[in-house]
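Only a single protein chain was left out; the remaining protein chains are all shown in position.
Entry: chain A
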Amino acid sequence: MSPARTRLLTGAALSAGTLLLAGCSGSSGTSSSGSHDSINYALPANFTPNWILPIGTAAHLNTNNKSISNALWEPLVAYDGSTGTIGWNKKGSVATAADFAADSKSVTITLGDRHWSDGKPITSADVKFWFDLVKANKAEWAGYSPGKAPDNWTSFKTVDARHFTITFDKAYNPQWMLANELSQINPLPQHAWDKPGDAKKDWTYLNDAAKNIGGYATNALWKTTSGPYDVKSFSTAGKVVLAANKKYDGGEKPGIPTVNLLPFTTADAEKNALRSGTVDYGYIEATDLDQKDSFTAQGYEVKPWSGWAITYMPYNFNNPSMGAVFKQLYARQAVQRSIDQTTLAKVVFNGTAVPGYGPIPQAQTSNFVSPTQKANPYPFSTSAAKSLLTGHGWTEQGGVMTCTSPGTGASQCGEGVAKGTKFQMQVLSQSGSTVTDNMMSAIQSSLAKTGIKFSIKTAPVNSVLSQTPQCTTSQSICKWQLSFFGTMGSWYFNAFPTGDSLFQSKGGSNFGNYSDTAVDQLISASTTSSSNQAVQEYSAALAKDLPVIWLPEPDYQISVVKKGLGGFSQDSLANFHPAQWKWTS
């Protein structure tokens, strides 16, 4: 039987199965197991949990591992979106106060009256233990970025058992410091874990122990916790069972005694589990939203989970053939004006995306977004886009704009753009996503109306990442013109959305080599100024300067949640907080 035919028959069988299940099952307010004592949560497709230690390398400390880790060892400052808005969730934090010095060059933290699960108090020494570990092993630490923490933390001074002071190398924006740096600290049980007595050896000892996934439920090392849960079982295949920590004395008491975190190899497998009712908190894709009623009939609620992220397509400003065109602001404006974000968000994303016009996420209300970004400086209009090009020395020839008036004058193509240059560009885009394919087709179509030829090449996302690196014009790898990592490749920010990595000259994730001195200064100011004005100016500057093609920001996940499960908000920083989940009916 042909592969296509096999797929068809499989699809038909699944359809029939769905209808049958939809008809047979009813709504309920209890977990899939029928009790209020447990919950089945679906982990993202193709993700297998493999780390619980709160410190580690970037390969281990991804969002989902970190969520599990935070349920076991509570962070010093839980700065996230778990309360509905991004801010400091003190109930889920070990610290109760952070007092910044008047000159913003140091902070004194107050710890709550808290205890480890073995009864010992949580003290400044436990925070110092984390501090020393990270200082001594910063190159291996997942959160390390040169010049940032722990480089900019110059000293740690213990005031008493529940107070300590961290000094910085210069004045910093307290909100940025709290949200992006201090939030990374996890007090660790120094009395139980500091066995070698040396920060380097401790790091190796703990990381080696953490590599033994099979020992997470049995190794005594992992029994001293501070969070609302303990590990009951942790299989190498990815299933994790968390049990409520009876000794927990923090503010976020676990609402459900047993939490089952379930792995799935594909999104389809997860959807089938949802349809069969074995998952209480799962997800569907945007293209499945028109099946919302079938899930509702099965006793679920569909709840979009918006992310604190932006989505964009970087230009390669160093591309040998199109780099000079991309460097012209009018050309970038013409491209941006050819993209109908409102319709893309509504139609292609089924209403599960919001248009984004700048470097600050717009799915949530925040004080960081400038009025300029909010107002959309370049509204969709292919005729206006066309005028921008024809007004700068381009003429449409055979449906494609061609530079006919080279030069640097106001009505000429601009520096480096040769006569006869055609406005044609290619994107290397993520394959395997219908939503991405549809969005690219729509963009291709609207750019064609402006006279810009936009060709699409697709590849698996890892291939896109490897083929679109930062490069210089003379390098052979610099042939890429535009790249798109897909809707699941949106850039998720820390709580304070700075652009140092994305848009600062030579920033680590500044793939297209965008560089602007004024923007660099604004980015630096946003991390040091105590006013929101700096970040708003940065927002406005990049909304106008278009370092990338801004695209609609899709929801992080379309959650499907069993009716009766509540008491929580979905954290826009893409973490999950099982202690907040409760069966309400």
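Criterion: a residue touches a chain if its C-beta (ideal position, glycine included) is under 8 Å from a C-beta of that chain, and two chains touch if they have at least 3 such contacts; residues count from 1.
By definition in this document, contacts and distances are computed from a predicted model.
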Practice item. For the chain that's not shown, choose its UniProt protein name out of "Peptide/nickel transport system permease protein", "Class I ribonucleotide reductase maintenance protein YfaE", "ABC transporter" or "Formate dehydrogenase major subunit". Key: "Peptide/nickel transport system permease protein"
Check your understanding: Of A:Q444, A:T473, A:S515 or A:N532, which sits in contact with the chain we cannot see?
Key -> A:Q444
Exercise for review: Determine which one of A:T165, A:N207, A:T287 or A:S387 touches the chain that has been left out.
Suggested key: A:T287
Exercise for review: Considering the whole complex rather than only what is displayed, give the residues of chain A touching the chain that is not shown.
Suggested key: 2-5, 7-8, 11, 14-15, 18, 285, 287-288, 290-291, 294, 340, 343-344, 347-348, 426, 431-432, 434, 437-438, 440-442, 444-446, 448-449, 455-460, 463
